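I have a structure I would like to understand better, so I am pasting it below and will then ask my questions one at a time.
A single protein chain has been omitted; all remaining protein chains appear in their positions.
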Amino acid sequence: MHCCWFGKTFVGLIAAAGAGLGAFSSTAAAETRHISFTIEDTILTLSGKQTFHTFSFNGQTPGPLIHVTEGDDVEVEVENNTTLPHTIHWHGMFQRGSWKNDGVPGTTQAAIAPGETFTYRFKAEPSGTMWYHCHVNVNEHVAMRGMWGPLIVDPKDPPPIEKEVTKDYILMFSSWVSNWANKPGEGGVPGDVPDFFTVNGKAFPETQPLRIKKGDVVRIRLIGAGDEMHSIHIHGHDFEVYAKDGRPLANPYPADTILFGPGERYDLILRADNPGIWMVHDHIDKHTVNGKNPMGGMMTTIEYAEIPVKDQAFYTWKDKNFVPDFYYEESLKKPLGMHENPAFKGVPAP
Amino acid sequence: MHCCWFGKTFVGLIAAAGAGLGAFSSTAAAETRHISFTIEDTILTLSGKQTFHTFSFNGQTPGPLIHVTEGDDVEVEVENNTTLPHTIHWHGMFQRGSWKNDGVPGTTQAAIAPGETFTYRFKAEPSGTMWYHCHVNVNEHVAMRGMWGPLIVDPKDPPPIEKEVTKDYILMFSSWVSNWANKPGEGGVPGDVPDFFTVNGKAFPETQPLRIKKGDVVRIRLIGAGDEMHSIHIHGHDFEVYAKDGRPLANPYPADTILFGPGERYDLILRADNPGIWMVHDHIDKHTVNGKNPMGGMMTTIEYAEIPVKDQAFYTWKDKNFVPDFYYEESLKKPLGMHENPAFKGVPAP
Partner (left out) sequence: MHCCWFGKTFVGLIAAAGAGLGAFSSTAAAETRHISFTIEDTILTLSGKQTFHTFSFNGQTPGPLIHVTEGDDVEVEVENNTTLPHTIHWHGMFQRGSWKNDGVPGTTQAAIAPGETFTYRFKAEPSGTMWYHCHVNVNEHVAMRGMWGPLIVDPKDPPPIEKEVTKDYILMFSSWVSNWANKPGEGGVPGDVPDFFTVNGKAFPETQPLRIKKGDVVRIRLIGAGDEMHSIHIHGHDFEVYAKDGRPLANPYPADTILFGPGERYDLILRADNPGIWMVHDHIDKHTVNGKNPMGGMMTTIEYAEIPVKDQAFYTWKDKNFVPDFYYEESLKKPLGMHENPAFKGVPAP
């Protein structure tokens, strides 16, 4: 029964997906979103030769995008194929009337034992940038084993910004302690020294640029998925701090740097008016190393289409092989449901 | 003269306490609140067998509640029964015309030497969630010896929320470096590794649930008493960030996670509308361990009266022996003055 649910096979598939973006207007009836997850022992590459043993959702870190509309009924069948217990907590979901689906071992359920399956059922409420993660031994599983992914709940009654946004990016931040890379079930203890720092599971230079053009209205969804604070700075622009924890602020404010902690989410709106190549990075300088090597970690760039990057002799990424959807920007345009991403896949642990 | 002041004995007592909550309306004249503190060498139990040598106020960490009304004249006689110098700083108090009562050694007074007594006199201003702490060698005494307690100043002209609140909780956060547990007068140096993390001096599972019911308007007063940042997440709800540093925000905002630093206070308002058992925890995952053991530290739950916790087979705390007033919720209902709490008492150091 590992691979089956209501008699259908769902592993890695979107079941009962809608008919496309246009199908989900504010007047549409709530849909039921069937999603199937397995939890796997996976070897992820952070940067260069630095690999890490993760417990992954469907083989990838960050996990697949779950993209639904407010009010949808979400059903997620989770099969634990690892040798350790896990759960999934749906961070930010109210779980009204469904508290036993909140995914906290010892509080709302018994953890899902190895080989077992558990189905979470909840209504997607409220809307906004949410996320999901394991809630067993969070000091290891969340802080260091990559057990997290984005849960985007579109508002039922979209505010004007939803129509304005032309580029939509998700950035999940996490740190890693290489000392524990090959010791699943251990780590996340006092004295640990984080030495790798990733955006969507990759450290510079294996992150990807954000490719935009003048006139774009860019939403950047920051998610503190790991265990560190981050002070993200975007060059050449100010941005509007538009939403916190998925909720639009009554009083958005401009900034060029934003500090956030684990579990927090900030949606930034950047109005692209200044062609160039611009750094985006954590201003906590120690988060820009790969082990002992500088100029790595939590760094990327914004590339404007107006600037021919290949002509910039000094540009580290002038000949970079661009991997699309690294910030879920393509997945977010697909029909609602669940979307995997080959770029985030590791390889099965031996 | 250690134990005496104006010829009366005050140790551990509230002197000249008022006639009950009703006695202190906005039209009442300012009262004088006489409070007596001793500073003691005390052994506190954080969790399990982990004890810590503290310098305590009246034998407890966190210290006794000081609860007064804006405009009251506060007099606190402090007797230092330890072998090290101390002071008390009244964090947030304006000390208008009373700057020598601000409690900073080398700046507003000479520290109170062992065996000496000092009396602080100040007007309670402004209102809000304040706190008090030693200001000598703060890297040890505040960060690691438990020298802090809550100072709640009720507003003279209460805003509507004061009548709405049905449950009022105080949570003081602190981290501990077990390496220094038995070495008073040492510690708080670069390279220290904090490995215990407490709410009101206790680490999970020795914290207590917050017991509420549907319809409650819950105020949660977060106080960063120790030396770490915290990113507190409450499951199943959003809360309103109502006040910072005791001052109501002109523009409260909803959130499910809030980052704060040492010294900061946030008052959250949570409208209880979602019966269940819900986690409340620091999302900085490393703060949810007890030493090297996961699932400890800064965690607790909200328990709704509508949910019979004893029936939840999976619930870690289903048979927990509940200790009331752990979040000062009972003390806050008592007549104004000073209130000790047996649950926070340690034992005298040998």
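A and B label the chains in the order they appear, each numbered from 1.
Definition applied: a residue touches a chain if its C-beta (ideal position, glycine included) is under 8 Å from a C-beta of that chain, and two chains touch if they have at least 3 such contacts.
Everything numeric in this text was worked out from a predicted model, so none of it was measured.
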Next item on the list: Pick out which of B:31, B:102, B:168 or B:267 touches the chain that's been left out of the picture.
Entry: B:102
Item checked: Residue among A:279, A:305 or A:347 that touches the chain left out of view -> A:279
Check: In the complete assembly, which of A:45, A:81, A:119 or A:231 touches the absent chain?
Finding: A:231
Note to self: Touch as defined at the start, partner being the missing chain; which of A:160, A:215, A:294 or A:342 qualifies?
What the structure shows: A:294
Next item on the list: Spell out the interface residues on subunit A facing the chain that's missing from view.
Entry: 193-195, 229-231, 233, 235-238, 251, 253-259, 274-279, 283-286, 288-289, 291-292, 294-295, 301, 307, 313-316
Notebook entry, point to check: Mind pulling the subunit B residues that touch the left-out chain?
Noted result: 89, 91-92, 94-96, 99-100, 102, 104-110, 126, 135, 137-140, 142-143, 188-192, 224, 227, 229, 244-247, 249-251, 259-264
